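The structure under discussion is supplied below as structure tokens; questions concerning it will follow.
Excerpt of the complex: some chains, original placement.
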Amino acid sequence: MQKYEGWEEFYSKPIEDKLDTFIKNGKIFDVIYAQQFERSYMEELFALADKVRVIAKTQQGMDFLGTILSDKKALLFFAQPSTRTFLSFQNACHTLGMKTSEIRDASTSSEVKGESPEDTIRTFSSYVDLIIIRHFNEGYAELASWTLNEHANRSVPVINGGSGKDQHPTQSLLDMYTFQRSFADIGGIDGKKIAMVGDLKRGRTVRSLCRLLSLYNDIELFFVSPPQLAMRNDILDFLSENGVKYTQTDDFEGVLQNADAVYSTRMQDEHDKNGESASVDYARFTLKESHLATMKEHAVILHPFPRRDEIEVAVDNNKRAAYWKQARNGMWVRIALILKLFGRDDVVHQSGLFKN
Amino acid sequence: MQKYEGWEEFYSKPIEDKLDTFIKNGKIFDVIYAQQFERSYMEELFALADKVRVIAKTQQGMDFLGTILSDKKALLFFAQPSTRTFLSFQNACHTLGMKTSEIRDASTSSEVKGESPEDTIRTFSSYVDLIIIRHFNEGYAELASWTLNEHANRSVPVINGGSGKDQHPTQSLLDMYTFQRSFADIGGIDGKKIAMVGDLKRGRTVRSLCRLLSLYNDIELFFVSPPQLAMRNDILDFLSENGVKYTQTDDFEGVLQNADAVYSTRMQDEHDKNGESASVDYARFTLKESHLATMKEHAVILHPFPRRDEIEVAVDNNKRAAYWKQARNGMWVRIALILKLFGRDDVVHQSGLFKN
């Protein structure tokens, strides 16, 4: 198997130094890192998603949306199993009229035959207009983007649907979109107190979320976790450098009373090396029905799912529970993202179908 | 993994007591049990299917059908392998312009991560407008329907595409539709003598069929099986209570001469506990080319497929063989069913394209 030259050098650069690579004609072309999103980009994206979901309420609206990218084809290359992200992306594509193909084997036949990942990606790009990748190898989506940008005559956009342990940028977008909608009537995200609860050490969603929240003003973060699973220093340092106040605590109930949002997460025990999760007392951080009365009136509860016992099912029907909306928000924000990648957002903005 | 409250109690009720749960605004919303179908519903359904298949004969007609549900998306969640039912449903959706997503793994990634089936189903329902389920667990489709009806803000219809050993309601519909079409010129299903042959003890299709045939007048049933695989008493009692005449026999050739329809089935040896099927003489019930001459002129032969040796291939080209039409009927009747679930049957009835 032949390596393509230049990848190791590129990959080893700091993320900040390579964000330009994912931009074409002044616009985001590939979506690889959460760090690519500026506040203005997110605001445009969320406004677009808001319009799309209103248009989608009628049959006429859905049929209109289904014409916007009817000339485009997407490949969902999901080497790592994922039903949630897969379905969300696929139905986002379908809503816009895109045709989709799927490769969902852990190992493709070409890999078996000794093909390099670079050749595989270039081949895939021959048939479609967009590649959405989820892969167990860290950096795989970035490799795909780099290969097409550096080596292929016909480059198509790549979206990282989760690669390895660290990055899942569209998950961060849907989380932020859910915050934005939840706080729409109370001044938006600025100034909010947000608690992140659970396995903060290994949860990639909370890590990316910290970066995106830092783009807003006067955010205060509360990191609630067992001591073994505390947020890592790289993020803490990043927050300090960017002037974001944070508190580390294991006083779950105290935080609940003050938080505008609680972002609960499950134990990431698939990353255990020696079953170390077994000794952690995670039950202390379960959000119970009995907690609801102590929370602020307008507070919202999020969870990236899947859930185990972090939030009691009895909480689901409380108006503060935002996690089911959050799941559906994932589809809307991905629709908006794809529209922007293809520069077809204007088609929505100019549509007469939108009436709020 | 958290259970949702109330399921055990609901599930343990007699089927008859919970059929109302699957109705919304006076119409069938979820399709879980064959017992949901009344005769009038089936007659409407079959008339609709008849129209659709005529419309589908032209390119213009197919393109029209493809607009009726172009604003809707379906998920085929087939945890249990099935090519026949899967393809039939998927192409039914496609004929109506629905976009489809598939989850065909025995275990989804979310289950691996400790998610409850209730959460899984609610997540799925976030992205689509219809969920079609085939699952190895008895009651799974019903659990899905119950979860969405009882717990979700956004409920979408669920169709049971075969759950566990007992229920496969759309198979029964296509069987009934095939009877109806076969007997269209000779007075319909009423008054017909119908033989069911084979593994009647464990075959779910014959069991459901008995229930639906009981809605017609003056039906006479012949149960032809090895003694070890005879129809179970619950169905026999049901028939008696509903005044349906039946005969249990192993005189296959005698029955063939009198039957208006022969419904042949294969041995369900996947349900064996200790290989007990091996000792059964099933070959006695093979329908042979040589039998055809002894059958009534208008008699029809059905089989839910897959077939092993129950019907000789040489029978296929005889005009009495209805089983290949039966397979295709499955697609038409599922198209009609989906149209009715979404209340779009009027679009077909009002179309100028239908000319018989």
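Note that the chains take the letters A and B in the order they are written out, and that residue 1 is the start of every chain.
By our rule, contacts are C-beta pairs under 8 Å (C-beta built on N, C-alpha and C of every residue); 3 or more make two chains touch, one makes a residue touch a chain.
Because the structure is a prediction, the values reported are computed rather than measured.
Visitor: How many copies of the one sequence build the whole complex, if 2 are shown?
Guide: 3
Simple rule for what comes next: only the chains that are shown with their structure count from here on.
Visitor: Roughly how far is subunit A from subunit B, going centre to centre by Cα mean, in whole Å?
Guide: Each chain's C-alpha centroid was found; their separation is 40 Å.
Visitor: Name, in rising order, each residue of subunit A that touches subunit B in their complex.
Guide: It comes out as residues 59, 62-63, 66, 80-84, 86-88, 90-91, 94-95, 102, 266, 270, 305-309, 312-314, 316-317, 324, 327-328, 330-331.
Visitor: Touching subunit A in the complex: which residues of subunit B?
Guide: 1-5, 67, 70-73, 75, 99, 101-103, 105, 108-110, 112-115, 118-120, 122-124, 126-128, 151-154
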